[in-house]
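The complex is shown incomplete by one protein chain, all other protein chains being positioned as in the whole.
Let's turn to chain A:
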Amino acid sequence: MMDDLERELGRFEDLKHEDDFSDDNSTRGSKRTKPRRMDAGESYKTPRETGFHQSTRICLEHIREALLHHRWQEAAEYMACYPQKLEDTATSQSEQYTELVWRLSTEILHQHPNSKLDDYNSIYERMKHSGIRHYLMICLEHSFHLLLNGHIENAKNQLSAAESWRYGKESGHVRQQQIVKLIQAYRSLLDYMIWCDKRFTHFDTDPSSISNADMHNYFRQASVNLKEILRNPGVWDPFILSYVEMLDFYEDYEEALNVLKNYAYDNTFPPNPNAHVYLYQYLKRHEAPERKLIKVLKILQVLVPSHELMLEYSSLLLQSERKKDTQKALEVVLEMLAFACWKSNLDAWKRLKDIIEKLQLEKNWKDVVSDKMAERKNWWPALHFTSFHFRTDSEENPELVEVKASLTKILCPDLTMKYSAGQESA
């Protein structure tokens, strides 16, 4: 927004430098320019800033200065004087000024200590109807604001009204279409919120009660839209969750699973680790077989090797009977431990120990281990097993020292560094 302001003020800077000496040109014999617009008392003038434009320009400068220096009261005072610019007929960019007034007003309202919700409502309503291009955006912003202040019903009404907006070619424009999608999505979210509210406050076991019917109504409204929305590629986390929750409540498990799977596996959607997390959590909730869980987490591991679910993943792998899975578990945990968040995690190290112990039941465990450690042996010891680490670990987490110490020899047999209290060995 500040860039727009810059552009606006920059334009007027040029105009300002034009009128230097006097009203007439210094070359008096020059041809008179035809007046573009007959303003009373201004005939035959070269294009020059009128007093009105000068006032609004300086006012804008003052508002900008005040905003930049967080002088909200001053900004509000000048903002009261600025709206006359909206009535300017001599400008070709009235939409731009409408946008300017909209954004400046909301900014000041956000920051000024005395602003009330009524002020917001009034400004939003006015600005909404004073231009076409920004109608939807302003509706969206307005409803966000209502939402943040807890007026959910109101917010929903705003969005419903906005959904049915049509204005010739403008509403068919791509930019507007995108905003419409957002509006629909958020309206559904609001429906969900109201549904939640009703569910926890009014839910009766009596299936024919009116409040239940109302609740079901909201569900229906929300789900229609959400289904549509979720077909579009994008990141729809909160919407997915709400939809799935509702579906779950109404025991439409198949649909829920479908939705989650689509969200996670559809290639047209941007890669989103959360999708897999949600799917996993859902499956877990519904006691899916372990193989399925492992399958889901496998992809997650590729996407985010340091995810918090990795520990669970490794335990799942450990529990399985296949040998390959144990090896995989080793790999997973080794990768995890390379990250700062897991580096000193006792559970992770314990898991590693368990894996190693299980592996040791096999004959070729040394090969397996050295195989996995091959790509790591240059930097792993320095990352975990120096005397510095020994010192810090002893201070913070003595139990960890034990676990780590027991693993040094196994993981790094040719270790030259000593994971113990001692000097830095060569």
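In the analysis below, a residue touches a chain if its C-beta (ideal position, glycine included) is under 8 Å from a C-beta of that chain, and two chains touch if they have at least 3 such contacts; residues count from 1.
Please note the rule applied: contacts and distances are computed from a predicted model.
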Missing subunit (named according to UniProt) among the choices "TATA box-binding protein-associated factor RNA polymerase I subunit B", "glutathione transferase", "Hemoglobin subunit beta" or "Sodium/potassium-transporting ATPase subunit alpha" = "TATA box-binding protein-associated factor RNA polymerase I subunit B"
Contact residue for the chain not shown (choose from A:Gly51, A:Gly150, A:Pro270 or A:Pro398) = A:Gly51
Message = Under the stated touch rule, tell me which residues of chain A contact the chain that is not displayed.
response = 20-24, 26-29, 35, 37-44, 50-55, 58-59, 61-62, 73, 76-81, 83-87, 89-90, 94, 101, 105, 108-109, 112, 114-115, 118-119, 121-127, 129-130, 132, 161, 165-168
